[in-house]
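Have a look at the structure below before the remarks.
The other protein chains are all here in position, but one chain of the complex has been omitted.
Up next is chain A:
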Amino acid sequence: MNLIERVIAISRRRSPWICRLNAGSCNGCDIEITPLLSPRYDAEQLGVELHGTPKHADIVLISGTLTLRSRQAILDIYAQVPNPKAVVALGSCPASGNVFAGSPLVLSESLDSIVPVDVWVPGCPPRPQAILDGVARAAKLLEEGATKSQLESRRGRLS
């Protein structure tokens, strides 16, 4: 890794831009992101900035139950995030469907079966600091080049 690549890698950790995707959440997890961006928990102390469009983001925060209708939206938005990218799943819903599992329009499967998830933040909803911790972990993975999408593209380049 030469100097420029090193600087780029460090800047990925020091300024992770995030975008939110509500895949069918009860809004509990999304409500917890709001204090995360407030001065109290201050995500910007880690360089985190919330952006409205996936095209500006490094990390996608996905919250909520996966539904039949949100499946395609998740795939579309994930495809629009420029490489390298990381996915953070918030709460219990993306991992299993939580209490909504088994409902007719709920997928009741892990988000991992739709897009590669790098960090899981447990909780229902998770605390703001747990979310911040999750974002920091994802940023660290981006620096190390160890997110699943980065590993995947490296594998693709080698083969």
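A few comments on the model shown:
Simple rule for what comes next: a contact is a pair of C-beta atoms (placed from the backbone, for glycine too) under 8 Å apart; a residue touches a chain by one contact, two chains touch by 3 or more; residues count from 1.
One rule holds for everything that comes next: contacts and distances are computed from a predicted model.
Chain not shown in the complex: UniProt lists it as "4Fe-4S ferredoxin", one of "Carbohydrate ABC transporter permease", "4Fe-4S ferredoxin", "Extracellular solute-binding protein" or "Cbb3-type cytochrome c oxidase subunit". In the complete assembly, the contact with the undisplayed chain comes from A:118, out of A:30, A:58 or A:118. Interface residues of chain A facing the missing partner chain: 39-42, 45-46, 88, 92, 95-99, 101, 110, 112, 117-124, 126-127, 129-134, 136-137, 141, 148.
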